[in-house]
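Only a single protein chain was left out; the remaining protein chains are all shown in position.
Up next is chain A:
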Amino acid sequence: MTILRLLGFASALVLALAGPPAVARDTGDATGRILAVPDTVARVFAAGPPAGLILYSLAPDRLLGWPRPLAPESLALLPADAAKPAYGRLTGKGDEANLETILKLKPDLIVDVGSIGPTYVSLATRVQEQTGVPVLLFDGRLDALAATYRRLGGILGLAAEAEIRAAWIESRLARVRDRLRDLPPERRPRVYFARGPEGLETARAGSINVEAIDYAGGRNVAGEALGGGSLVTVSLEQVLAFDPDIIIAMEPAFHAALNGDPLWRQLRAVGVGRAVLAPQSPFPWVDYPPSVNRVLGVLWLAALFHPDLFPEDLRAEVRDFHRLFYHRTPSETELDALLAAAAWP
């Protein structure tokens, strides 16, 4: 009896290791890896917040859960079925998601969006070997978003839906790019990007944290002064020396304290009311998660930086974006709140 059960278990194990049964086609991800993906993909696991948001925007019913629990403020702006369980991040090492929980969910596919460097390729390969579930890796940069949608649409059998979204992103980003193409540097505002509880965390040039600011025709003062890299801390004295035209804050608590602070008020940008909090709902418009939410951030920042070049009605764009990507058209009151948060203080 025990031996029989053991044998049964062993054969099940062998079958499980042999890979998913319904392998029908090979498909490539953004890293050039060719993977066998089941014919019908009904259940998808998102490996991180950027992937979770993109999958939700394209195929909400196939997204098994969120990498991180959503805040009540976020859920209020999303359809009721957005309240999915949170399973944690899955990066391949040091992550919160439990591999056995993931297997129990029986995903047809694991999708990650973000950096596609060699580290992430090797971690994705490791997860794939451990779970037997294909892991697709996509580029998270703004310019790669449309391609990511199209590839995912092909894999999920949602090509038409993906095309609508890819085209929306492409047309908006192209509009911003085209109008800013011949803009001389002196007409681009110098922007300080303030993160962290004290607003002293910022990003160097080329960091994905400031991609939306760069895209919208702002000059990242920290990047221009400090060169390329990732997040850094600076002192307020350094920010005074930067003398930015505009401050984009990410922390509501910091932004609330900003205008009453005698030291921050010494900054020209604060004095003339050019310190604004990036809208946070349902997902922050700038920086995090570095996903499709930042397209809205690009449109907002472009209009903020260059009101003469972007006379389009942001309200219509926000409504459109929510309808297409968040599957719910916000009410006029909700739009008022979203746009009030997006205005100068």
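One rule holds for everything that comes next: a contact is a pair of C-beta atoms (placed from the backbone, for glycine too) under 8 Å apart; a residue touches a chain by one contact, two chains touch by 3 or more; residues count from 1.
Definition applied: contacts and distances are computed from a predicted model.
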Fill in: Protein name, per the UniProt record, of whichever chain is missing from view ("Cytochrome c oxidase subunit 1", "Tryptophan synthase beta chain", "Sec-dependent nitrous-oxide reductase" or "Iron ABC transporter permease")
"Iron ABC transporter permease"
Fill in: Contact with the hidden chain (one of A:Ala36, A:Ala76, A:Ala174 or A:Ala256)
A:Ala256
Practice prompt. Return the single residue from A:Asp29, A:Asp112, A:Asp139 or A:Glu201 that touches the missing chain.
Written response: A:Glu201
Worksheet, complete the sentence: chain A positions in touch with the non-displayed chain are 48-49, 68, 89, 96, 195-198, 200-201, 225-226, 231-238, 240-241, 250-254, 256-257, 262-263, 266, 284, 287-290
